[in-house]
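A single protein chain has been removed from this complex, and every other one stays in its place.
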Amino acid sequence: MNMSVDIAGVVMKNPVTVASGTFGSGMEYSDFVDLSALGAVTTKGVANIPWQGNPTPRIAETPSGMMNAVGLQNPGIDTFLERDLPFLKGYDTKIIVNVCGKSEDDYVDVVEKLADSPADLLEINVSCPNVKEGGIAFGQNPDALFEITKKVKKAAKQPIIMKLSPNVTDITEMARAAEAGGADALSLINTLTGMKIDIYKRRFAVANKTGGVSGPAIRPIAVRMVYQVAKAVKLPIIGMGGIASAEDAIEFIMAGATAVSVGTANFRNPSVTLDVIKGIEEFMKAQGINDISEIRGCVD
Amino acid sequence: MNMSVDIAGVVMKNPVTVASGTFGSGMEYSDFVDLSALGAVTTKGVANIPWQGNPTPRIAETPSGMMNAVGLQNPGIDTFLERDLPFLKGYDTKIIVNVCGKSEDDYVDVVEKLADSPADLLEINVSCPNVKEGGIAFGQNPDALFEITKKVKKAAKQPIIMKLSPNVTDITEMARAAEAGGADALSLINTLTGMKIDIYKRRFAVANKTGGVSGPAIRPIAVRMVYQVAKAVKLPIIGMGGIASAEDAIEFIMAGATAVSVGTANFRNPSVTLDVIKGIEEFMKAQGINDISEIRGCVD
Amino acid sequence: MTKDKVKAVVVSKECLMDDIFSLTIKVGENISKAVPGQFIDLYSNDKSRMLPRPISICDVDSEKEEMRIVFRTVGAGTSEFSTYEKGDTVEIVGPLGNGYDIKDADKDKVHVLLGGGIGIPPMLYLAKKLNEAGVPKDNIKTVIGFRDKNTFLVEDLEKYSQVFITSDNGEIGIKGNVIDGLREYNIKPDVIYACGPTPMLKGISAYAAENSVTAYISLEERMACGIGACLACVCKSSDVDGHSKVKNKRICKDGPVFLSEEVEL
Partner (left out) sequence: MTKDKVKAVVVSKECLMDDIFSLTIKVGENISKAVPGQFIDLYSNDKSRMLPRPISICDVDSEKEEMRIVFRTVGAGTSEFSTYEKGDTVEIVGPLGNGYDIKDADKDKVHVLLGGGIGIPPMLYLAKKLNEAGVPKDNIKTVIGFRDKNTFLVEDLEKYSQVFITSDNGEIGIKGNVIDGLREYNIKPDVIYACGPTPMLKGISAYAAENSVTAYISLEERMACGIGACLACVCKSSDVDGHSKVKNKRICKDGPVFLSEEVEL
């Protein structure tokens, strides 16, 4: 039985990774999860310099989901290279480094510094709804997305994964722009922009006013977008959005994803990734599936 | 204490109506709810001729929500005028007729036939994700939306409410197009396009492949859009998307909605609208609010 | 405003076999007036599940104002229901839909009740009501189909009817489905009441047409409102429907029981 998958030449032992920002660099979760069991660890977005992030409260709970406006607090690439990557190198898993920036140069800067690092894949976050500059500005405009993809691709030594925003009219247009710009893979979806109001305090529930909605609530939207994008482009897709069980993960694979990321569900169960991997294996056994690729995009 | 609100000159005794398509024309729900208690009844989309709708299964449950692809089955405007409107006329409530069509002419046809009917307001559904022609085609393109709004406005005797789709990059652009086209009010949001796969049957959960996601799951996205639109245009807004309690309704009003619609929540509790109205009243009392308009858009 | 969602208290819970459970709940007077073939909507206590689960009425004790339902655990909702214990509460709406028409039940005619799998439970209340309406036990013939030797509700049904068993693997009764049962047990129905999986109902519709027998069949479809408003649960009907004039009957409101010739499966 073969559970391994290939994302732009990088072979993951199984299709399960974690969604950027929900798992840190894996250090804290390594108390709960043997990181070597994961297909890959995807790290929290890292910028060229340390970022402060947004004021608190940064999160709020929503029905079957949550909203966050952490605002990409991170230690910057130098600390990351010194501390986080060496830590991850100690595990038998692939490393996907999520990169954020405020300008094209920021992204290029980080990507260049990662050139000789143990990072296997670079995931370019052009879809964070929680920062004013950069981020989403690239993620909602196909021309800007094409341009930044081209620039980053040129600078990157590792294959690049462009991470798409769901806050668009036509996700396939964005996917095609990234493909045309030279992306090696796509990941989707990032969070949907939402808002929550505390009616007793007459105040926004998160300090940033809006936040990104994640969790099972958004899963049907994510599955739809993965399906559409899988039909529109040839690139491998890392699917995510509300995956909390093996069934959910398989749903994304059947919609056309090559790999999947578990995000918000880690907060409900810190070792959920292990359950997801085990569940996929059991499903394959029960259904007589020899290679996970047999069910990829099997629904038409 | 004043709970009444004014939508384009039509005064509703309270801000609560039902979301089109979740309440029929009120007949079936009149066993559970005194329709005269509602600020308005919003009817299921009606076209110029009877529509068959989509094949079954038409719905699926999703985390804290559901997906539907009913596909606007309806008896056509003639039966509607003969049967549904006279029924509703028997209640002391406002009547909002939701109109659907496949072409501009279809919409105009229905709107003209409603000219001398007891309908108080016409809600133009240009955002149904579940029909191939019409619907969403107008709802995702600001130019098309502007054009159809203008045409319908010209034909309509009653004030018109344009119902917006959330499946867009920038909802304010759509709102402004509708305003420029002459809309008297806006309602939002319609459903978010989603997909669910039955992994054991390797089949889509609804026959139409995609469906519209509704219910509490989408509330944060709906609140965000209502807030954005309230800042962008001067039109009154009927807010909806996952309202299941008085608190939820008040959240929309604080985000800037004048009135609110309860949709999917009717399926979980057929008399939920009465609870919502009572709860708003109690909240106003407890908080010393004399007029519901005091809290409209109170969060900045 | 004659109806409402009510909180029903669980009187008892029983596991009839592997994944088949029986719940008896205390319901109001109103609900205990249900007729056979009607169903109730059960609401999950978990807020992540918005839609009600339609479950057929298996039996009613109108004096005690208790209702019995029997269900198979297939997903999250029915799994939740299977954990309920005496004293727990569950919200329900009902009775809903149109049941089997037994107004003209003729005591001299052969009433044949066909139940397949989880379509068996409504047959119990139907058999009881036919019996109460004066049809002798000998003229109420219940043919029920199981997967294998694991059976349920047989003794209950024997109180009001003659019971004939079939099973898919032949471990018990006739090997085959309920129509095989009709033939093998040499039963000649004057009227058929059926509930079960769609292939079975298709077979019964064909049998009824061939043999010119009146057959009532109970259909299933996913439901949202459960009361006829949302148009989620339609089936194809032979004639134009009253609601939308498009040959789409609503299973929750116009059914779930239809005359076999009324609908196209």
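The first chain written gets the first letter, and so on, giving A, B and C; residue counts start at 1 in each chain.
What we mean here is this: contacts are C-beta pairs under 8 Å (C-beta built on N, C-alpha and C of every residue); 3 or more make two chains touch, one makes a residue touch a chain.
Here the structure is a predicted model, which means the values were calculated and not measured.
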item	value
Among the chains presented, those that the missing one touches	A, B, C
Identified contact with the non-displayed chain, of A:M3, A:V16, A:A40 or A:I59	A:I59
Per the touch definition above, residue among A:K89, A:K231 or A:R268 touching the missing chain	A:R268
Residues belonging to chain C that touch the chain removed from view	45-49
In chain A, positions touching the absent partner	21-24, 27-34, 44, 50-53, 56-61, 63-66, 68, 70, 73-76, 79, 215-216, 264-271
Absent-chain interface as seen on chain B, which is shown	63-64, 216
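We take it that only the chains that are shown with their structure count from here on.
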item	value
Chains contacting each of chain A and chain C, listed by label	B
Inter-centroid spacing, chain C versus chain A (mean Cα positions, whole Å)	47
Distance between chain centroids, defined by C-alpha means - chain A, chain B (Å)	34
Shared-contact residues (touching 2 or more other chains) in chain A	63-64, 216
Residues of chain C touching at least two other chains	47-48
